[in-house]
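With one protein chain withheld, the remaining protein chains of the complex are depicted in position.
Letters A, B, C and D name the chains as they come in the text, with residue numbers starting at 1 for each one.
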Amino acid sequence: MDIATIIGILLGFMVITTAIIAGGGWQIFIHIPSMAITIGGMLCATLIHFSLPQFLGIFSIVKKTIIAKVPSQSELIQKMVNYAAINRRDGALALEQEIPNLDNSFFIKGVQMLVDGRDSEQIRDFMSIEIQYLEDRHSTGKKILEFMGTAAPAFGMIGTLIGLIQMLRNLDSPDAIGGGMAVALLTTFYGALSANLIFIPLAGKLGIYSKAETTAIEMIVEGICAIAQGDNPTIVREKMQAFISQGRREEVKATV
Amino acid sequence: MDIATIIGILLGFMVITTAIIAGGGWQIFIHIPSMAITIGGMLCATLIHFSLPQFLGIFSIVKKTIIAKVPSQSELIQKMVNYAAINRRDGALALEQEIPNLDNSFFIKGVQMLVDGRDSEQIRDFMSIEIQYLEDRHSTGKKILEFMGTAAPAFGMIGTLIGLIQMLRNLDSPDAIGGGMAVALLTTFYGALSANLIFIPLAGKLGIYSKAETTAIEMIVEGICAIAQGDNPTIVREKMQAFISQGRREEVKATV
Amino acid sequence: MDIATIIGILLGFMVITTAIIAGGGWQIFIHIPSMAITIGGMLCATLIHFSLPQFLGIFSIVKKTIIAKVPSQSELIQKMVNYAAINRRDGALALEQEIPNLDNSFFIKGVQMLVDGRDSEQIRDFMSIEIQYLEDRHSTGKKILEFMGTAAPAFGMIGTLIGLIQMLRNLDSPDAIGGGMAVALLTTFYGALSANLIFIPLAGKLGIYSKAETTAIEMIVEGICAIAQGDNPTIVREKMQAFISQGRREEVKATV
Amino acid sequence: MDIATIIGILLGFMVITTAIIAGGGWQIFIHIPSMAITIGGMLCATLIHFSLPQFLGIFSIVKKTIIAKVPSQSELIQKMVNYAAINRRDGALALEQEIPNLDNSFFIKGVQMLVDGRDSEQIRDFMSIEIQYLEDRHSTGKKILEFMGTAAPAFGMIGTLIGLIQMLRNLDSPDAIGGGMAVALLTTFYGALSANLIFIPLAGKLGIYSKAETTAIEMIVEGICAIAQGDNPTIVREKMQAFISQGRREEVKATV
Partner (left out) sequence: MDIATIIGILLGFMVITTAIIAGGGWQIFIHIPSMAITIGGMLCATLIHFSLPQFLGIFSIVKKTIIAKVPSQSELIQKMVNYAAINRRDGALALEQEIPNLDNSFFIKGVQMLVDGRDSEQIRDFMSIEIQYLEDRHSTGKKILEFMGTAAPAFGMIGTLIGLIQMLRNLDSPDAIGGGMAVALLTTFYGALSANLIFIPLAGKLGIYSKAETTAIEMIVEGICAIAQGDNPTIVREKMQAFISQGRREEVKATV
């Protein structure tokens, strides 16, 4: 559960909502047709830009990155050090009963390969292809969110143009000018808000996640390969610690 | 037939049209002179920017990428595995009668080269030049669409400037102000809509297609070369599967 | 004579002019002081940005690229094949009398070097430096046109600001407001039109030309070097055809 | 203490404040709800974009780069030359009592490694990893500040849209129009001012600092490694001076 994303979105909407309610007449800000133009137009452009599976896949990727938990680095190291000890004491087969305790699919796959007696070369080859696909998936997700972040304000502006043209057509009824203008500006408001509070920051978060997840998998690969070569627990810890900074290394040592 | 592109464009225009009709007075949104300025100006700038053959070629490329079907990866693998079996059982000449069943020109050319007894080196050289030209063609198409996507809003703005200047000239007749402004804004509306619903997303889709098509051709080249070297069907499948992700690999195995 | 550029510019101005005349009162669109601000300011900024020789050279480069003709690839191949035949039948000296039939200075220089008995290494060295200078010249020309394409709208906006400030100063005479605003917007109009119909597309065309001309010269160098090595006409044709796509290769064969 | 940053921010706010007070009615420029929308929205977007530790870390990094002092190059050289002399006269152990005089943690760590008798290879390896982490930290800080610099104007515009829509809703009370517009524009003003006077320039300064600090650490590493190899003071000075320009080199010599 990514607490920063959740807090950011909730707080962001609270700030905006408070400002709207404080100004009075919040009802004018809820306008279904304006939402339909901005969000509908943006989704259609996204559908044209990407392929159908990419378009449908984005929602699950976004959900997963908000909910999924990047494995803690110190926990990863501690587990891997334990497995190195088990491997040297009881042999690789004894690792099989540890698999149910794992929740990271790459870690499970790696331990499975150890149990199957694969050598470190095979493990590294297999894992590097999987990392490639993971990065591809994340980068496509990021591109879709970034495109949404540029398309939403564009369709907001298109909606405002439609509203303005319709309003200007009946300038004779001056009473309607204010309301018409207000409604016309709503689509620009929806487009700017969704892009700047949702799509652009989420695309950024996806990039942060992608980097953290890739580092975690690289640590797993390094650890599994060290075990496959029969390295002792101390060396396994040292090899995995090369991925963390000096300051945090001390802290990991303390807790491990 | 690219269903996402078709749905996206139809749905996009439906959303916009509904919004226009709901606002009443849709007639004002149909204004031929305004369309002529926006689309005509954009086409002229495109004509100046690119060479005549490039300009004329873009329409066929766009049409082809919307209508053409990227070959299914599992089908490609299945066919290639069959051909590998035929090649080892009956020799390369027996493949000639399979050519009428193919609809991908690269695949046909590849099988033809097998029948002609070319070795894998020659096939790879020939195909890599063709991939180069395919990518060149796609990248030129993408550049033209992207240029259209920036030129359309620019000429929309130019049209609005013309309309504004003409309107401001006769401010004495205040009744005409609203209508004049409405018409002036139409070109900006046409430019923004065509760029954001058509040109920019289509340029993106061309990029997606280009990548998928290039991958398919690389799979074909890999398969044809394996057959030319006399590999058995199992190895041919393995070599071609290196291009697909783990998850989809299982699925391909299941269906094949 | 680049027909696309000519048609694009003429048609573009026709479209804009028709829209202006249809709206009535075209006289207001001709305003010499507004033109002076937009074009004059843009030219001054260009003069500051680049050196005097670069600034003066751009006009001749633009003129040359609009008027000059990129040599036809099939004609180049045909001529080179003929020269290869002459070279093997009568020796390199016999090529001297072909020079008056050539109009491309690189081709002339190349044949001259053949007549002078230079070897292929020397020819390639010499020509590669010349290609370097050609690309430099084209890329400077492109940069100047692109700068003009950003400076023109900027000075258009500066002109509009001047006009607005002057108009706002005498708001007391409300009759003058409309006319004042109209004149103020003219500079933005000139800036946007010249950038989007002239400078930006011409910069693009210069890039297309640069690539085509560079390819032609690379073909000439390849052909001249092949002749210098004493290759027979068939090999000369094959080496030069490597620069053209499969489809066009057939067509070249047919016409040659 | 970075005097340029302090002066720039103070002077910048003085210029703006003077302009506001001179225009009269400065009270209207202090509007807490408008600040809440602009700054609150921007902070929420930043929280969504980055991870919680990155978000919380930025304030300390910014504070440190404003307050912290990049070590003077001539002082660094002078100290290192002294240590080289001590090392050759009294041995590496004698350097231990110099550590309390140092305030740069990298310098302390380096001298400690000399005292511990590490060889130059080990020192260089260890330090290069630390430089990597320093650059990572600085580049994340720069990215966060740059994102704030684009998010602040965006939420300023969103706030203005909210204000405009609320104002247009009650156009019937024309007296309120001016005040409503003024308040609506405040968020755009806050966004533009904070981005252009704080976030964007601070991101730039972080880049300048990062480069200076990295150079200082590279000089320390070079010096420490030279001492570890037993180089004499003159060679240590020459090796460290390679990092400074000719002009400043003379000056360093003079003061040293």
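Criterion: a contact is a pair of C-beta atoms (placed from the backbone, for glycine too) under 8 Å apart; a residue touches a chain by one contact, two chains touch by 3 or more.
Every value quoted in this text rests on a predicted model; they were computed, and no experiment measured them.
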Could you tell which one of C:83, C:155 or C:199 touches the chain left off the display? C:155
Per the definition of touch given earlier, which of D:35, D:52, D:108 or D:181 contacts the omitted chain? D:181
So which of D:40, D:110, D:159 or D:201 would be touching the chain we can't see? D:201
Of C:10, C:30, C:99 or C:171, the residue touching the omitted chain is C:171
Given the full complex, what residues of chain C touch the hidden partner chain? 33, 36-37, 40-41, 44-52, 54-55, 129-130, 133, 147, 151, 154-155, 157-159, 161-166, 168-172
Considering the whole complex rather than only what is displayed, give the residues of chain D touching the chain that is not shown. 2-5, 7-9, 11-12, 15-16, 18-20, 22-25, 28-29, 175, 177-179, 181-182, 185-186, 188-189, 192-193, 195-198, 200-202, 204-205, 208, 212, 242, 245-246
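To be clear about the criterion, only the chains that are shown with their structure count from here on.
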Quick one: chain B and chain D, Cα centre-to-centre, how many Å? 46
Two or more partner chains touched - positions in chain C: none
Classify the chain contact graph as line, ring, star, complete or other. line
